[in-house]
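Right, I'll just put the structure down here and ask away after.
The complex appears here minus one protein chain, its other protein chains still in place.
The block that comes next holds chain A.
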Amino acid sequence: MSASRTGSRTVSTSHRRLRLVGIILIPAAIGLLASLVVALTGTTAEIVTRTALSAVPVLAGTALSLVIAAPVLLVALSRRRFEQGRTQASVDAAESHRRFLSRLDHEMKNPITAIRAVVANIDEPGMREELTSIRHQTARLSKLLDDLRKVSGLLVQKENLEHVDLEAMIDEARALAEVEATAGLVSFTVAFPRAPWPLPLVLADPDLLFIAITNVILNAVKYSRRGGRIEVRAHQSRGFAVLDIADTGIGIAEDETALVFEELARARNSEGIAGSGLGLALVKTIVEQHGGEVTLTSRLDEGTLVQLTLPLADQSTARRTS
């Protein structure tokens, strides 16, 4: 499908070029035709014009400007088309990805349901262990399908948006993380601005945003080593709140950092550490649904920085009361 689409795109591009050349040549063709007609009628009349010397530079300059303007305009126009095409291509890619997940979901749900029903009917005392294992694995498949569906189907709804205090949310996420990380194994610092003013509120679905933030913080804990550091820093940049969640953990190899936001992607060095490979895909979906961005910078064996950017709520209504 993509091959034929690329093919038709190439054909339509060359058609467009031919048409453009045609349009450019129309005045020249009309001029040529008119000259031929005049020459054939045998007219010998001449037109002599006179121009003040002072006007000549202006006229020459204007003519030159016109000559330069034409290609510049054409380049700008084609660049805009290219950008539009690129945006469209990424929308197409996201849509095709979503359709793929939906097909996968659709094709897998019935067989797994049937297997679970079959297994529920087997009662062989000699096979108890095997059956438990099948049950466990089909439950795992079901959960995976469910999670994939949730990542692709998550939608931030306007009606659930509230003014959210990121600092309070980080405090809550930190409390959760400290339960996970055996106390004292990792040092955890949080720095929010106080001067010239505290970080303004963001407009967000608090439940979804909490899932995203906790996911990143729990990752930092999970991939940290004994004695590691986790730092959460926040600042305001133009109309955005910028949240850095940094750790001195095991890090991710450079060639893998771009892939970690994809569903089911896990870095090579995460083997042996439990995880679904869906966490960061979920974080990206949630943050982007809020009109924000998430980036990840990492060095193997040195640590990882995840940066979340979230649009601030309307300044007039979002000032913190504290």
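Everything below uses one rule, namely that contacts are C-beta pairs under 8 Å (C-beta built on N, C-alpha and C of every residue); 3 or more make two chains touch, one makes a residue touch a chain; residues count from 1.
Rule of thumb we're sticking to: contacts and distances are computed from a predicted model.
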Chain not present in the shown complex, as UniProt names it (candidates "Amino acid/amide ABC transporter membrane protein 2 (HAAT family)", "Spore germination protein", "Response regulator transcription factor" or "YfiR family protein") | "Response regulator transcription factor"
Per the whole complex, from A:68, A:118, A:191 or A:264 the residue touching the absent chain is A:118
Which of A:96, A:160, A:187 or A:295 touches the missing chain? It is A:160
Sole touch to the unshown chain from A:146, A:171 or A:288: residue A:146
Extract the touching residues of chain A with respect to the undisplayed chain.
-> 105-106, 108-114, 116-118, 120-121, 138-139, 141-142, 145-146, 149-150, 153-155, 159-160, 162, 172-173, 176, 206-207, 210-211, 214-215, 218
